[in-house]
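Pasting a structure below so you can have a look.
The complex appears here minus one protein chain, its other protein chains still in place.
For chain A:
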Amino acid sequence: MAASGAGVPMRREVLQLYRSLLRVARQFCDYNIREYSKRRTMDAFRDNKNLRDPSQLSAAFSHGKAQLEVAKRQSLLYSLYPPKVKSIMDF
């Protein structure tokens, strides 16, 4: 069930992936995990912004898609058992 690295992603697809990752990140109930997901996504996309080599581009894109799957699964699981007390930082 691995995401296929077929072909180099287009700019539109990359932006779509970026937005999806941030959207899922916002759904985490836990403050720390939410902030980490947002921050890590932004930093990773920023660091890879100047990639030009096609194999590197498609590898990074597949990695991003795999992470999106992980994030979707986990945010669903965590929301099934939300913590009773919110973090102090959420107030």
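Throughout what follows, a contact is a pair of C-beta atoms (placed from the backbone, for glycine too) under 8 Å apart; a residue touches a chain by one contact, two chains touch by 3 or more; residues count from 1.
Quick note on the criterion: contacts and distances are computed from a predicted model.
Novice: Which of the following names does UniProt give to the chain that is not shown: "ALA-interacting subunit", "cysteine desulfurase", "adenine phosphoribosyltransferase" or "3-methyl-2-oxobutanoate dehydrogenase (2-methylpropanoyl-transferring)"?
Specialist: Of the names offered in "ALA-interacting subunit", "cysteine desulfurase", "adenine phosphoribosyltransferase" or "3-methyl-2-oxobutanoate dehydrogenase (2-methylpropanoyl-transferring)", the absent chain's UniProt record gives "cysteine desulfurase".
Novice: State which residues belonging to chain A touch the missing partner chain.
Specialist: 32-33, 35-36, 39, 43, 88-89
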